[in-house]
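Only one protein chain is missing; all other protein chains are in place.
Entry: chain A
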Amino acid sequence: MTARRTSGGPADGRPATGPLVAVSGLSVAFPSGPGGAPVRAVDGLSFELAPGGALGIVGESGSGKSTAAYALLGLHRDTGAEVTGAVTVAGHDVQAVDAAGLRRLRGGVAAMVFQDPLSSLDPYQAVGDQIAEVYRVHHRGASRREARARAAEVLDRVGIPDAARRARSRPHEFSGGMRQRALIAMALACRPELLVADEPTTALDVTVQDQILGLLRELRAETGMGLILVTHDLGVAAGSVDDLLVMKDGRAVEHGPVGEVLHAPREDYTRDLLAAVPRVNVRRATRKDAPHRAGGDDSVLLEATALRREFGRGKRAVTAVDDVSLTVRAGETVGVVGESGSGKTTLGRMLVRLLEPTGGRLGYRGRDIGGMKERELRAFRSELQMVFQDPVSSLNPRRSIGESIADPLRAAGKLDDAAIVARVRELLERVGLAPDSYHRYPHEFSGGQRQRVGIARALAPEPKLIVCDEPVSALDVTTQAQVVALLGELQRDLGLALVFIAHDLAVVRQVSDRLVVMRGGRIVEEGPADTVYERPAHPYTKGLLAAVPRLEAAEAPA
(Lines give C-alpha, C1' and ligand atoms only; values in the text may rest on other atoms or scores of the structure.)
Protein backbone atom coordinates (compact mmCIF):
# COMPACT_ATOMS: atom_id res chain seq x y z
CA MET A 1 0.00 0.00 0.00
CA THR A 2 1.37 3.38 -0.96
CA ALA A 3 0.16 6.90 -0.35
CA ARG A 4 -3.29 6.88 1.11
CA ARG A 5 -4.34 10.22 -0.19
CA THR A 6 -3.50 12.39 -3.09
CA SER A 7 -2.49 15.82 -1.97
CA GLY A 8 -5.00 18.60 -2.17
CA GLY A 9 -8.11 16.57 -2.89
CA PRO A 10 -10.73 15.84 -0.29
CA ALA A 11 -10.24 12.54 1.46
CA ASP A 12 -12.62 9.84 2.62
CA GLY A 13 -15.59 11.09 0.66
CA ARG A 14 -15.73 14.28 2.66
CA PRO A 15 -17.67 16.89 0.73
CA ALA A 16 -15.25 19.43 -0.67
CA THR A 17 -17.29 22.28 0.71
CA GLY A 18 -17.31 21.20 4.37
CA PRO A 19 -15.09 22.89 6.94
CA LEU A 20 -11.57 21.54 7.44
CA VAL A 21 -11.88 21.81 11.19
CA ALA A 22 -15.13 21.86 13.14
CA VAL A 23 -15.00 22.12 16.90
CA SER A 24 -18.19 22.39 18.88
CA GLY A 25 -18.71 22.49 22.61
CA LEU A 26 -15.15 21.31 23.29
CA SER A 27 -14.24 21.01 26.96
CA VAL A 28 -11.03 19.58 28.36
CA ALA A 29 -10.69 18.96 32.07
CA PHE A 30 -7.56 17.76 33.86
CA PRO A 31 -7.80 15.82 37.10
CA SER A 32 -6.33 17.86 39.93
CA GLY A 33 -5.18 15.18 42.30
CA PRO A 34 -7.25 13.16 44.74
CA GLY A 35 -10.40 14.81 46.00
CA GLY A 36 -9.96 18.05 44.02
CA ALA A 37 -12.40 19.18 41.37
CA PRO A 38 -11.02 18.71 37.85
CA VAL A 39 -9.46 21.80 36.31
CA ARG A 40 -11.36 22.90 33.23
CA ALA A 41 -8.70 24.17 30.82
CA VAL A 42 -11.05 24.48 27.85
CA ASP A 43 -14.69 25.21 28.49
CA GLY A 44 -17.27 24.93 25.73
CA LEU A 45 -15.13 26.11 22.82
CA SER A 46 -16.58 26.13 19.30
CA PHE A 47 -15.06 27.27 16.02
CA GLU A 48 -14.67 26.26 12.41
CA LEU A 49 -11.90 26.58 9.87
CA ALA A 50 -12.51 26.47 6.12
CA PRO A 51 -10.10 24.46 3.96
CA GLY A 52 -6.99 26.53 3.34
CA GLY A 53 -7.99 29.08 5.96
CA ALA A 54 -5.81 30.40 8.76
CA LEU A 55 -7.01 30.92 12.29
CA GLY A 56 -5.02 32.46 15.09
CA ILE A 57 -5.81 31.42 18.64
CA VAL A 58 -4.48 34.02 21.03
CA GLY A 59 -4.65 34.40 24.76
CA GLU A 60 -2.53 34.71 27.85
CA SER A 61 -0.87 31.77 29.52
CA GLY A 62 -3.42 29.49 31.11
CA SER A 63 -6.15 30.56 28.71
CA GLY A 64 -6.37 27.03 27.30
CA LYS A 65 -5.18 27.83 23.78
CA SER A 66 -2.57 25.07 23.59
CA THR A 67 -4.89 22.57 25.26
CA ALA A 68 -7.49 23.31 22.59
CA ALA A 69 -4.90 22.87 19.83
CA TYR A 70 -3.78 19.52 21.27
CA ALA A 71 -7.37 18.29 21.14
CA LEU A 72 -7.34 18.70 17.33
CA LEU A 73 -4.85 15.84 17.09
CA GLY A 74 -6.42 13.84 19.89
CA LEU A 75 -3.29 14.35 21.98
CA HIS A 76 -5.28 14.23 25.22
CA ARG A 77 -6.18 10.62 24.66
CA ASP A 78 -4.81 8.30 27.37
CA THR A 79 -3.49 11.19 29.44
CA GLY A 80 -6.25 11.17 32.01
CA ALA A 81 -7.77 14.38 30.67
CA GLU A 82 -11.51 14.37 30.21
CA VAL A 83 -12.48 15.61 26.75
CA THR A 84 -16.10 16.30 25.78
CA GLY A 85 -17.65 17.91 22.73
CA ALA A 86 -17.08 17.24 19.05
CA VAL A 87 -13.83 17.71 17.12
CA THR A 88 -13.84 16.98 13.41
CA VAL A 89 -10.72 17.39 11.29
CA ALA A 90 -11.03 16.83 7.53
CA GLY A 91 -14.07 14.65 8.06
CA HIS A 92 -12.51 12.52 10.79
CA ASP A 93 -14.21 12.46 14.15
CA VAL A 94 -11.14 12.85 16.39
CA GLN A 95 -13.07 11.81 19.47
CA ALA A 96 -14.46 8.58 18.04
CA VAL A 97 -11.70 7.36 15.72
CA ASP A 98 -9.81 4.22 16.82
CA ALA A 99 -6.13 4.19 17.77
CA ALA A 100 -4.91 3.21 14.29
CA GLY A 101 -7.11 5.84 12.68
CA LEU A 102 -5.82 8.45 15.09
CA ARG A 103 -2.24 7.58 14.20
CA ARG A 104 -3.08 8.02 10.51
CA LEU A 105 -4.68 11.38 11.26
CA ARG A 106 -1.67 12.62 13.22
CA GLY A 107 0.85 13.88 10.73
CA GLY A 108 -1.05 12.55 7.73
CA VAL A 109 -4.07 14.84 7.91
CA ALA A 110 -3.13 17.30 10.60
CA ALA A 111 0.48 17.99 11.56
CA MET A 112 1.73 19.85 14.58
CA VAL A 113 4.68 22.20 14.96
CA PHE A 114 5.77 22.63 18.55
CA GLN A 115 7.19 25.56 20.43
CA ASP A 116 10.67 24.61 21.51
CA PRO A 117 12.55 23.43 18.44
CA LEU A 118 15.52 22.11 20.44
CA SER A 119 13.66 19.78 22.75
CA SER A 120 11.07 18.78 20.17
CA LEU A 121 13.52 16.76 18.07
CA ASP A 122 15.19 13.51 19.10
CA PRO A 123 18.71 14.55 20.14
CA TYR A 124 20.24 11.21 19.18
CA GLN A 125 19.08 10.89 15.60
CA ALA A 126 19.84 12.71 12.38
CA VAL A 127 17.22 15.29 11.48
CA GLY A 128 16.62 13.71 8.07
CA ASP A 129 16.10 10.26 9.60
CA GLN A 130 13.49 11.64 11.95
CA ILE A 131 11.55 13.16 9.08
CA ALA A 132 11.96 9.96 7.05
CA GLU A 133 10.58 7.95 9.95
CA VAL A 134 7.45 10.07 10.10
CA TYR A 135 7.08 9.75 6.33
CA ARG A 136 7.28 5.96 6.52
CA VAL A 137 4.68 5.83 9.29
CA HIS A 138 2.22 7.28 6.80
CA HIS A 139 3.55 5.65 3.65
CA ARG A 140 4.03 2.03 4.61
CA GLY A 141 5.24 0.99 1.18
CA ALA A 142 7.91 3.64 0.94
CA SER A 143 11.50 2.41 1.00
CA ARG A 144 14.13 3.90 3.23
CA ARG A 145 15.67 5.58 0.22
CA GLU A 146 12.38 7.15 -0.87
CA ALA A 147 11.75 8.38 2.66
CA ARG A 148 15.25 9.89 2.84
CA ALA A 149 14.71 11.58 -0.50
CA ARG A 150 11.42 13.04 0.72
CA ALA A 151 13.13 14.27 3.90
CA ALA A 152 15.82 16.02 1.86
CA GLU A 153 13.13 17.46 -0.40
CA VAL A 154 11.09 19.00 2.43
CA LEU A 155 14.23 20.23 4.21
CA ASP A 156 15.21 21.92 0.98
CA ARG A 157 11.72 23.37 0.69
CA VAL A 158 11.87 25.02 4.12
CA GLY A 159 15.16 26.63 3.21
CA ILE A 160 17.83 24.43 4.80
CA PRO A 161 20.89 25.03 2.62
CA ASP A 162 22.55 21.92 1.21
CA ALA A 163 19.60 19.90 2.49
CA ALA A 164 20.73 16.44 1.37
CA ARG A 165 23.92 16.75 3.39
CA ARG A 166 22.47 18.63 6.36
CA ALA A 167 19.78 15.95 6.69
CA ARG A 168 22.48 13.83 8.28
CA SER A 169 23.14 16.40 11.03
CA ARG A 170 21.79 15.98 14.52
CA PRO A 171 19.56 18.65 16.03
CA HIS A 172 22.30 20.16 18.21
CA GLU A 173 24.26 20.92 15.06
CA PHE A 174 21.42 23.15 13.85
CA SER A 175 20.71 26.71 14.95
CA GLY A 176 17.39 27.48 16.62
CA GLY A 177 15.88 28.82 13.42
CA MET A 178 17.06 25.80 11.40
CA ARG A 179 15.55 23.44 13.96
CA GLN A 180 12.23 25.19 13.69
CA ARG A 181 12.48 24.90 9.91
CA ALA A 182 13.22 21.19 10.31
CA LEU A 183 10.11 20.76 12.45
CA ILE A 184 8.06 22.50 9.80
CA ALA A 185 9.67 20.21 7.20
CA MET A 186 8.57 17.23 9.27
CA ALA A 187 5.05 18.60 9.26
CA LEU A 188 5.17 19.00 5.49
CA ALA A 189 6.54 15.51 4.86
CA CYS A 190 3.15 13.84 4.55
CA ARG A 191 1.35 16.72 2.87
CA PRO A 192 -1.18 17.38 5.63
CA GLU A 193 -4.32 19.42 5.07
CA LEU A 194 -3.94 21.22 8.36
CA LEU A 195 -0.92 22.62 10.15
CA VAL A 196 -1.30 23.29 13.85
CA ALA A 197 1.52 25.52 15.09
CA ASP A 198 1.82 25.97 18.84
CA GLU A 199 3.87 29.10 19.59
CA PRO A 200 6.18 28.26 16.67
CA THR A 201 8.31 31.39 17.00
CA THR A 202 8.30 32.12 20.71
CA ALA A 203 11.78 30.68 21.29
CA LEU A 204 13.28 32.51 18.31
CA ASP A 205 14.94 35.85 17.71
CA VAL A 206 12.89 38.52 16.02
CA THR A 207 14.62 38.28 12.64
CA VAL A 208 14.37 34.48 12.62
CA GLN A 209 10.74 34.75 13.72
CA ASP A 210 10.10 36.98 10.74
CA GLN A 211 11.63 34.38 8.39
CA ILE A 212 9.62 31.51 9.90
CA LEU A 213 6.34 33.42 9.68
CA GLY A 214 7.18 34.28 6.07
CA LEU A 215 7.85 30.61 5.38
CA LEU A 216 4.49 29.60 6.87
CA ARG A 217 2.71 32.14 4.67
CA GLU A 218 4.54 30.89 1.58
CA LEU A 219 3.76 27.25 2.34
CA ARG A 220 0.10 28.00 2.84
CA ALA A 221 -0.09 29.75 -0.49
CA GLU A 222 1.75 26.92 -2.19
CA THR A 223 0.07 23.86 -0.68
CA GLY A 224 -3.31 25.28 0.22
CA MET A 225 -3.18 23.76 3.68
CA GLY A 226 -5.09 25.22 6.58
CA LEU A 227 -3.25 26.80 9.50
CA ILE A 228 -4.08 27.10 13.15
CA LEU A 229 -1.56 29.35 14.83
CA VAL A 230 -1.52 29.35 18.61
CA THR A 231 0.34 32.30 20.07
CA HIS A 232 0.43 34.72 22.95
CA ASP A 233 1.81 37.39 20.65
CA LEU A 234 -0.90 39.37 18.91
CA GLY A 235 1.66 40.87 16.57
CA VAL A 236 2.67 37.41 15.34
CA ALA A 237 -0.95 36.48 14.70
CA ALA A 238 -1.77 39.81 13.05
CA GLY A 239 0.32 39.24 9.95
CA SER A 240 -0.22 35.51 9.53
CA VAL A 241 -3.89 34.62 9.91
CA ASP A 242 -7.29 35.51 8.44
CA ASP A 243 -9.37 34.99 11.56
CA LEU A 244 -8.59 35.54 15.20
CA LEU A 245 -10.00 33.76 18.21
CA VAL A 246 -9.28 35.38 21.57
CA MET A 247 -9.39 32.98 24.50
CA LYS A 248 -9.63 33.60 28.21
CA ASP A 249 -10.12 31.01 30.93
CA GLY A 250 -10.86 28.27 28.41
CA ARG A 251 -13.59 30.19 26.60
CA ALA A 252 -13.69 32.13 23.37
CA VAL A 253 -14.00 35.81 24.23
CA GLU A 254 -14.07 37.10 20.70
CA HIS A 255 -13.85 35.54 17.27
CA GLY A 256 -13.81 37.27 13.90
CA PRO A 257 -11.72 38.45 10.97
CA VAL A 258 -8.33 39.55 12.21
CA GLY A 259 -8.70 43.16 11.06
CA GLU A 260 -11.98 43.56 12.92
CA VAL A 261 -10.82 41.96 16.13
CA LEU A 262 -7.66 44.07 16.24
CA HIS A 263 -9.14 47.39 15.20
CA ALA A 264 -12.74 47.26 16.30
CA PRO A 265 -12.73 44.86 19.22
CA ARG A 266 -16.17 44.29 20.64
CA GLU A 267 -15.11 42.93 24.01
CA ASP A 268 -13.44 44.77 26.88
CA TYR A 269 -11.00 41.95 27.42
CA THR A 270 -9.72 42.19 23.85
CA ARG A 271 -9.41 45.94 24.21
CA ASP A 272 -7.37 45.57 27.42
CA LEU A 273 -5.18 42.98 25.78
CA LEU A 274 -4.54 45.22 22.80
CA ALA A 275 -3.83 48.22 24.99
CA ALA A 276 -1.19 46.25 26.86
CA VAL A 277 0.73 45.26 23.73
CA PRO A 278 3.91 47.35 23.57
CA ARG A 279 4.32 49.01 20.19
CA VAL A 280 7.66 49.58 18.66
CA ASN A 281 6.48 52.61 16.68
CA VAL A 282 5.00 54.47 19.62
CA ARG A 283 7.19 56.81 21.63
CA ARG A 284 7.72 56.36 25.31
CA ALA A 285 5.30 58.35 27.43
CA THR A 286 7.13 61.57 28.27
CA ARG A 287 8.39 61.87 31.78
CA LYS A 288 7.49 65.41 32.71
CA ASP A 289 7.01 64.19 36.24
CA ALA A 290 10.59 63.12 36.69
CA PRO A 291 11.74 65.07 39.73
CA HIS A 292 15.33 63.92 39.68
CA ARG A 293 15.80 65.56 36.30
CA ALA A 294 14.74 68.87 37.74
CA GLY A 295 17.12 68.26 40.61
CA GLY A 296 19.84 68.13 38.00
CA ASP A 297 21.44 64.94 39.30
CA ASP A 298 22.47 63.33 36.07
CA SER A 299 26.04 62.58 37.05
CA VAL A 300 27.70 59.58 35.50
CA LEU A 301 27.13 56.56 37.72
CA LEU A 302 28.65 53.71 35.80
CA GLU A 303 31.18 53.98 33.03
CA ALA A 304 32.41 51.01 31.06
CA THR A 305 35.38 51.53 28.77
CA ALA A 306 36.42 48.92 26.20
CA LEU A 307 34.90 46.20 28.35
CA ARG A 308 35.72 42.65 27.31
CA ARG A 309 34.79 39.17 28.44
CA GLU A 310 36.04 35.86 27.10
CA PHE A 311 34.89 32.43 28.11
CA GLY A 312 37.18 29.43 27.87
CA ARG A 313 40.85 29.41 27.13
CA GLY A 314 43.16 28.86 24.20
CA LYS A 315 41.60 27.72 20.95
CA ARG A 316 38.19 27.27 22.55
CA ALA A 317 38.00 30.85 23.81
CA VAL A 318 34.83 32.66 22.88
CA THR A 319 34.59 36.41 23.16
CA ALA A 320 31.13 37.18 24.51
CA VAL A 321 31.61 40.90 24.95
CA ASP A 322 34.17 42.78 22.91
CA ASP A 323 35.24 46.38 23.33
CA VAL A 324 32.00 47.73 24.77
CA SER A 325 31.96 51.27 26.11
CA LEU A 326 28.87 52.55 27.84
CA THR A 327 27.85 55.14 30.39
CA VAL A 328 24.85 55.05 32.68
CA ARG A 329 23.81 58.27 34.39
CA ALA A 330 21.87 58.51 37.61
CA GLY A 331 18.15 58.16 37.08
CA GLU A 332 18.17 57.19 33.42
CA THR A 333 17.26 53.99 31.64
CA VAL A 334 19.61 52.47 29.13
CA GLY A 335 17.97 49.85 26.96
CA VAL A 336 20.15 47.06 25.62
CA VAL A 337 18.76 45.08 22.70
CA GLY A 338 20.19 42.35 20.56
CA GLU A 339 19.53 38.80 19.44
CA SER A 340 20.48 35.75 21.45
CA GLY A 341 24.23 35.36 21.62
CA SER A 342 24.83 39.07 21.18
CA GLY A 343 26.44 39.31 24.61
CA LYS A 344 23.79 41.43 26.29
CA THR A 345 23.38 39.17 29.33
CA THR A 346 27.16 38.86 29.78
CA LEU A 347 27.41 42.65 29.62
CA GLY A 348 24.62 43.04 32.18
CA ARG A 349 26.28 40.65 34.59
CA MET A 350 29.58 42.46 34.28
CA LEU A 351 27.95 45.83 34.98
CA VAL A 352 26.87 44.60 38.43
CA ARG A 353 30.10 42.59 38.76
CA LEU A 354 28.48 39.18 38.93
CA LEU A 355 31.10 38.45 36.28
CA GLU A 356 34.60 39.78 36.20
CA PRO A 357 35.57 41.53 32.95
CA THR A 358 38.63 40.06 31.27
CA GLY A 359 39.56 43.41 29.81
CA GLY A 360 38.70 47.10 29.87
CA ARG A 361 37.72 49.36 32.71
CA LEU A 362 34.50 49.46 34.69
CA GLY A 363 34.17 52.66 36.67
CA TYR A 364 31.50 53.12 39.29
CA ARG A 365 31.31 56.59 40.83
CA GLY A 366 34.94 57.16 40.05
CA ARG A 367 36.27 53.83 41.37
CA ASP A 368 37.42 51.06 39.04
CA ILE A 369 35.39 48.07 40.17
CA GLY A 370 36.29 45.97 37.12
CA GLY A 371 39.15 44.06 38.67
CA MET A 372 38.23 44.63 42.29
CA LYS A 373 38.50 41.72 44.71
CA GLU A 374 35.34 40.37 46.29
CA ARG A 375 36.24 41.82 49.71
CA GLU A 376 36.54 45.37 48.37
CA LEU A 377 33.50 44.94 46.15
CA ARG A 378 31.28 44.21 49.12
CA ALA A 379 30.95 47.94 49.80
CA PHE A 380 29.38 48.40 46.35
CA ARG A 381 27.29 45.26 46.15
CA SER A 382 24.20 46.81 47.69
CA GLU A 383 24.25 49.70 45.22
CA LEU A 384 24.31 47.50 42.14
CA GLN A 385 21.45 45.04 41.90
CA MET A 386 19.97 42.74 39.32
CA VAL A 387 16.50 41.51 38.36
CA PHE A 388 16.52 38.19 36.55
CA GLN A 389 14.51 36.83 33.67
CA ASP A 390 12.94 33.74 35.14
CA PRO A 391 10.96 34.64 38.23
CA VAL A 392 10.40 30.95 38.92
CA SER A 393 13.97 29.69 39.09
CA SER A 394 15.53 32.85 40.51
CA LEU A 395 13.62 32.48 43.78
CA ASN A 396 14.39 29.68 46.19
CA PRO A 397 11.21 27.57 46.20
CA ARG A 398 11.85 26.35 49.76
CA ARG A 399 12.04 29.77 51.37
CA SER A 400 9.27 32.24 51.96
CA ILE A 401 9.38 35.28 49.72
CA GLY A 402 9.91 37.52 52.75
CA GLU A 403 13.07 35.61 53.59
CA SER A 404 14.26 35.89 49.99
CA ILE A 405 13.76 39.64 50.03
CA ALA A 406 15.43 39.90 53.44
CA ASP A 407 18.57 38.11 52.23
CA PRO A 408 20.38 41.14 50.83
CA LEU A 409 19.45 43.11 53.97
CA ARG A 410 20.91 40.45 56.24
CA ALA A 411 23.99 40.29 54.04
CA ALA A 412 24.45 44.05 54.45
CA GLY A 413 24.25 43.51 58.21
CA LYS A 414 23.10 47.03 59.05
CA LEU A 415 19.62 46.30 60.39
CA ASP A 416 18.36 44.13 63.22
CA ASP A 417 15.69 41.47 62.67
CA ALA A 418 12.68 43.62 63.52
CA ALA A 419 13.89 46.39 61.25
CA ILE A 420 14.48 43.91 58.45
CA VAL A 421 10.94 42.53 58.68
CA ALA A 422 9.51 46.02 58.72
CA ARG A 423 11.58 46.96 55.68
CA VAL A 424 10.52 43.83 53.77
CA ARG A 425 6.84 44.57 54.46
CA GLU A 426 7.37 48.09 53.22
CA LEU A 427 9.05 46.76 50.07
CA LEU A 428 6.27 44.27 49.40
CA GLU A 429 3.78 47.10 49.56
CA ARG A 430 6.00 49.24 47.37
CA VAL A 431 5.94 46.66 44.54
CA GLY A 432 2.19 46.17 44.83
CA LEU A 433 2.01 43.01 46.94
CA ALA A 434 0.22 42.53 50.24
CA PRO A 435 2.67 43.13 53.15
CA ASP A 436 1.21 40.02 54.78
CA SER A 437 2.58 37.81 52.02
CA TYR A 438 5.94 37.75 53.86
CA HIS A 439 5.45 34.13 54.90
CA ARG A 440 4.09 32.82 51.63
CA TYR A 441 6.11 30.73 49.20
CA PRO A 442 6.95 31.40 45.53
CA HIS A 443 4.61 28.72 44.18
CA GLU A 444 1.64 30.57 45.65
CA PHE A 445 2.25 33.49 43.31
CA SER A 446 1.66 34.10 39.63
CA GLY A 447 4.54 34.85 37.25
CA GLY A 448 3.96 38.59 37.43
CA GLN A 449 3.78 38.57 41.22
CA ARG A 450 6.98 36.58 41.40
CA GLN A 451 8.71 39.12 39.24
CA ARG A 452 7.49 41.79 41.67
CA VAL A 453 9.15 39.78 44.44
CA GLY A 454 12.34 39.74 42.37
CA ILE A 455 12.13 43.53 42.02
CA ALA A 456 11.50 43.94 45.77
CA ARG A 457 14.58 41.85 46.47
CA ALA A 458 16.66 44.04 44.15
CA LEU A 459 15.28 47.18 45.82
CA ALA A 460 15.94 45.95 49.36
CA PRO A 461 19.50 47.24 49.80
CA GLU A 462 18.55 50.64 48.32
CA PRO A 463 20.53 50.33 45.10
CA LYS A 464 21.48 53.16 42.81
CA LEU A 465 21.43 50.99 39.69
CA ILE A 466 19.45 47.91 38.75
CA VAL A 467 20.27 45.76 35.74
CA CYS A 468 17.08 44.07 34.55
CA ASP A 469 17.87 41.07 32.35
CA GLU A 470 14.79 40.21 30.29
CA PRO A 471 12.60 41.06 33.29
CA VAL A 472 9.30 40.68 31.45
CA SER A 473 9.97 38.20 28.64
CA ALA A 474 8.44 35.30 30.60
CA LEU A 475 5.26 37.27 31.29
CA ASP A 476 1.98 37.81 29.49
CA VAL A 477 1.42 41.16 27.80
CA THR A 478 -0.93 42.53 30.42
CA THR A 479 1.39 41.48 33.25
CA GLN A 480 4.32 42.77 31.22
CA ALA A 481 2.72 46.19 31.01
CA GLN A 482 2.13 46.25 34.77
CA VAL A 483 5.71 45.27 35.60
CA VAL A 484 7.10 47.82 33.13
CA ALA A 485 4.87 50.47 34.69
CA LEU A 486 6.10 49.48 38.16
CA LEU A 487 9.73 49.81 37.10
CA GLY A 488 9.03 53.26 35.65
CA GLU A 489 7.29 54.34 38.83
CA LEU A 490 10.13 53.10 41.04
CA GLN A 491 12.65 54.85 38.87
CA ARG A 492 10.75 58.13 39.13
CA ASP A 493 10.29 57.90 42.90
CA LEU A 494 13.70 56.59 43.85
CA GLY A 495 15.83 58.11 41.11
CA LEU A 496 17.15 54.69 40.10
CA ALA A 497 19.31 54.11 37.10
CA LEU A 498 18.13 51.12 35.07
CA VAL A 499 19.83 48.99 32.48
CA PHE A 500 17.02 47.22 30.71
CA ILE A 501 18.12 44.21 28.69
CA ALA A 502 15.58 42.58 26.39
CA HIS A 503 15.20 41.01 23.00
CA ASP A 504 11.75 42.58 22.56
CA LEU A 505 12.35 45.91 20.89
CA ALA A 506 8.85 47.20 21.57
CA VAL A 507 9.12 46.65 25.33
CA VAL A 508 12.52 48.32 25.44
CA ARG A 509 11.17 51.35 23.64
CA GLN A 510 8.55 51.86 26.35
CA VAL A 511 11.16 52.21 29.09
CA SER A 512 14.38 53.55 27.60
CA ASP A 513 15.95 56.99 27.49
CA ARG A 514 18.91 55.72 25.55
CA LEU A 515 19.34 52.61 23.49
CA VAL A 516 22.29 50.32 22.83
CA VAL A 517 22.08 47.77 20.01
CA MET A 518 24.41 44.81 20.37
CA ARG A 519 25.53 42.22 17.89
CA GLY A 520 28.24 39.59 18.23
CA GLY A 521 29.48 41.07 21.50
CA ARG A 522 29.88 44.60 20.14
CA ILE A 523 27.76 47.72 20.16
CA VAL A 524 26.66 48.45 16.61
CA GLU A 525 24.59 51.50 17.38
CA GLU A 526 23.71 53.67 20.34
CA GLY A 527 21.89 56.91 20.92
CA PRO A 528 18.75 58.50 22.31
CA ALA A 529 16.01 55.86 22.11
CA ASP A 530 13.64 57.78 19.86
CA THR A 531 16.42 58.63 17.43
CA VAL A 532 17.54 55.03 17.10
CA TYR A 533 13.99 53.74 16.69
CA GLU A 534 12.91 56.39 14.22
CA ARG A 535 16.11 56.95 12.30
CA PRO A 536 18.27 53.86 12.73
CA ALA A 537 21.68 54.39 11.19
CA HIS A 538 23.09 50.88 11.16
CA PRO A 539 21.71 48.34 8.67
CA TYR A 540 21.53 45.72 11.43
CA THR A 541 19.28 47.94 13.54
CA LYS A 542 17.15 48.61 10.48
CA GLY A 543 16.78 44.87 9.90
CA LEU A 544 15.85 44.22 13.50
CA LEU A 545 13.20 46.92 13.50
CA ALA A 546 11.77 45.76 10.19
CA ALA A 547 11.39 42.23 11.58
CA VAL A 548 9.28 43.25 14.57
CA PRO A 549 5.74 41.99 14.00
CA ARG A 550 3.23 44.81 14.07
CA LEU A 551 -0.44 44.81 14.91
CA GLU A 552 -0.90 47.23 12.05
CA ALA A 553 -0.02 44.45 9.61
CA ALA A 554 -3.67 43.48 9.67
CA GLU A 555 -4.91 47.05 9.20
CA ALA A 556 -4.38 47.14 5.50
CA PRO A 557 -5.02 43.63 4.26
CA ALA A 558 -2.77 42.92 1.34
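The working rule: a contact is a pair of C-beta atoms (placed from the backbone, for glycine too) under 8 Å apart; a residue touches a chain by one contact, two chains touch by 3 or more; residues count from 1.
As a convention for this text, contacts and distances are computed from a predicted model.
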{"item": "Among \"ABC transporter permease\", \"L-serine dehydratase\", \"Glutamate synthase alpha subunit C-terminal domain-containing protein\" or \"Glutamine amidotransferase type-2 domain-containing protein\", UniProt-listed name of the chain not shown", "value": "\"ABC transporter permease\""}
{"item": "Contact with the hidden chain (one of A:Leu121, A:Ile369 or A:Leu384)", "value": "A:Leu121"}
{"item": "Touch with the omitted chain, as defined above, among A:Val21, A:Leu73 or A:Leu307", "value": "A:Leu73"}
{"item": "Chain not shown: contacting residue from A:Arg170, A:Arg308, A:Arg492 or A:Arg522", "value": "A:Arg170"}
{"item": "Contacting the left-out chain in the complete assembly, out of A:Lys65, A:His92 or A:Arg106", "value": "A:Arg106"}
{"item": "Given A:Val134, A:Ile228 or A:Ile420, the one touching the chain that is not displayed", "value": "A:Val134"}
{"item": "On chain A, residues whose C-beta touches the chain left out of the figure", "value": "73, 75, 102-108, 111-112, 114, 116, 119-125, 130, 133-134, 137-138, 170, 172, 183, 186"}
